[in-house]
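Missing here: one protein chain of the complex. Every other protein chain is in place.
After this line comes chain A, so read on.
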Amino acid sequence: MEEGEGSNGGVFEGGLEVRVLVVDDSPVERRMVEGLLKKSGAMFQVIAVDSGKRAMEVLGLTDDKAEHPTVDHQKVDIILTDYSMPEMTGYDLLKTVKEQSCRKPIPVIIMSSENEPQRISRCRAIGAEDFILKPLQTNDVLRLRSYARPTELSPRTGTKRKMTLELMAENSGSDRRPRLAGLAVS
């Protein structure tokens, strides 16, 4: 598992930080996505893992917490997962996350190299916020920002303003179409 720098729970003075959990079994694609996220600005903190199982550990959704007592169940603002992975697919991960994070739902965005309408519908039907075709581009990464919205705290005299994040877990309508070449989404 590779981790981004620093950890301050999604808050830093004067700006926004979004923790993105990147899940992809391909080391090349993981590194590319990580590079894209970091290049897009200082707002993304990236945690990259190579499997759905490891993603579950990061999210604290495994049954065997006793076996991993030192795992830091890190706060994650967005999950960006590949669809096709061995053992636990992105679909399986999506399903589990949506079932188990109902109090504070985490947005899940699926990445896939295959432009298959059935696959997209399946993922949308169980709550995927978006579906992005690989390889990812800069504008795909910029869209991720829309899945985390800041909540401004009341400013205190003499202190710098701090911002915390709330999650946008629900579909907001037409601006949430997946980036799919040649596919119209109703």
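Here, a residue touches a chain if its C-beta (ideal position, glycine included) is under 8 Å from a C-beta of that chain, and two chains touch if they have at least 3 such contacts; residues count from 1.
Here, contacts and distances are computed from a predicted model.
Q: Name the absent chain as its UniProt record does, using one of the following: "Glycoprotein hormones alpha chain", "Histidine-containing phosphotransfer protein", "Proteasome subunit beta" or "Serine/threonine-protein phosphatase 2A 55 kDa regulatory subunit B".
A: UniProt lists the chain that is not shown as "Histidine-containing phosphotransfer protein".
Q: Residue-wise, where is chain A in contact with the chain that is not depicted?
A: Looking at chain A, the ones touching the missing chain are residues 25-29, 31-32, 35-36, 38-39, 84, 86, 113, 134-135, 137-138.
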